[in-house]
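One protein chain omitted, others in place.
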Amino acid sequence: MINPRTQELKNSRAESWEPKIAAFLCNWCSYAGADLAGTSRREYPPNIRIIRLPCSGRVNPLFVLKCLMDGADGVLIAGCHTGDCHYSEGNYYARRRFAILKKLFEFLGIDPRRFQMAWVSASEGDKWVKVVKELVEEIKKAGPILAKS
Amino acid sequence: MIEELRNKARELLKTKQVEAVIGYQRASDGLSAIPCVIRSEEEAGRLIWDAACVYNLCGYLKDFRAKKLGIVAKACDVRAMIVLISENQLNRDDVFIIGMECCGVVDEKRARVSGRDGSDISSADKCKSCASCVPLAYDCLIKEKREKAKVSEDADKDKYEPVRKLEAKSLSEKSKSWKDEFKRCIRCYACRQVCPMCYCPRCVADQFMPVWFSKAGGIEGNFSWNVARAMHLAGRCIDCGECERACPVGIPLRDINRKIEKDIKELFGYEAGMKTDAKPFLACFDKNDPEDFIK
Partner (left out) sequence: MTLRILLNRVKTDTLLKKNMTKFIKKEDLYKLLNSFLKDFEIIGPKQIANKGIFYEPLESIEDLYLGELFAIEPAKKFFLESSECLFHSGFLDGKATVQDAPLPDKRRIIIGLRPCEAKGLILLDKVFDSEYKDRSYINNREKSVIVGLACAKPDKSCFCTSMDGSPTGSRGMDVLLFAVEDGFIVEIYSDKGKEAFSSLGKEPDEHQNKTLSAYKQKRSELIGKNFKVPGDLSPIFESDYWDKVSFPCLSCGVCTYLCPTCHCFELVDEGRKMYRCNDGCAFSNFTLEASGWNPRPTKKERYRQRVFHKFDYFKKIFGENLCVGCGRCIRHCPVKMDISEIVSNAPSGAGK
């Protein structure tokens, strides 16, 4: 029994599938890093939808769940490197929280490639491009999320 | 043992040390127990104690905020209280813990689905891996009179073995088997209501903007509800097994809880409800927490 809404989505996306990825970026590092990649005219796949948050510590596991259950093929959380958090320690909390969530997803049969985390600082435009390229590659391999359900 | 318990309750009520005692009384079927609240000395005769006293009574404490209460508690129930105290949900001075030495409770759930009355059913699974029959904290302890309360023989065995077995399955197998389980979920939220740790005044499942867990009849909503419930208990669940017992459709919720418990123990060396002065797991961090999963 599939949710009729997701069934529609599934039908509309059967052909020429491109992954849709939700990315939660911290305002101070990763968002600026992605900005830098843009202003330095670096190219990367357009499959990513960026949602800006004050801190990676603001990301609630519910956000990740809601994205995956409503049809996102993958979720990325990016924040400051440890020790660089604008609010001193937000990313330390996030790190603990999502270490558990990632393991739980795998336990419940969700492909671990669908949920990833990265530390990207404001100066790492190149790293941002690399992270996104790799992520999109991996999620293409994992396939559409709804086809699996 | 029961007389000792009743006398203690009488004494507490008489000396006005507590306003009421939360305990167990016999249910209408004459075998199982039902939670009760004792407010006067005369009522104390209703209290019982035996292997049918499966429930974790800490959930009822929230009905009586800021009143001095007595509570009948097993080892696992006391662990729940320790977590509640560390989260400022309970004031240690407000409760008088009547600790009960416990040699395991019946598997009420198995009795129910097999249509038996429970008298011939062995201990619940949670008791088989339980290592302590005496609560970690108490104000008075009522000792088991029978043959020295025996810790289960299996307690030394690897507690997480069933979890390891599930982990070893392939991704598609896991996905299929959990979908089959969650498909049956009727969203009665008994798992939430029975949980001593679920005390949010308004649960995310009851919010409409946004609807976090779809009710549109697919399994997506059921799946995310069960994941979110488990995540909210990360580092707080004390494995009292009440959620799994209460679940009318038999979803193995304890497997999910124990998976998280195991990861937390292995990765962070943290166990919920073991120390009275511990900070809540997700409200603290260590600079050296593992981060090999982060790019």
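Order of writing sets the labels: A and B. Residues in every chain begin at 1.
Everything that follows uses one rule, which is that a residue touches a chain if its C-beta (ideal position, glycine included) is under 8 Å from a C-beta of that chain, and two chains touch if they have at least 3 such contacts.
Treat the numbers as computed from the prediction; the structure is a model and nothing was measured.
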- Full-complex touch with the removed chain, picking from B:33, B:98 or B:272, is B:33
- Message: Please output the residues of chain B touching the missing chain, sorted low to high.
- Response: 27-29, 32-37, 55, 59-60, 110, 112-115, 117, 184, 186-190, 192-194, 202, 206, 211, 214-217, 242, 245-246, 248-250
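Rule of thumb we're sticking to: only the chains that are shown with their structure count from here on.
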- Note on the structure: Whole-Å distance, C-alpha centre of chain A to that of chain B, is 34
- Message: Residue numbers of chain B touching chain A in their complex, please.
- Response: 166-167, 171-179, 183, 204, 210, 212, 214, 216-221, 223-224, 227-228, 230-231, 234-235, 256, 259-260, 263-264, 267-268, 281-283, 285, 287, 289-291, 293-295
- Message: Residue numbers of chain A touching chain B in their complex, please.
- Response: 1-6, 61-62, 65-66, 69-70, 82-83, 89, 92-93, 95-111, 116-119, 131, 134, 148-149
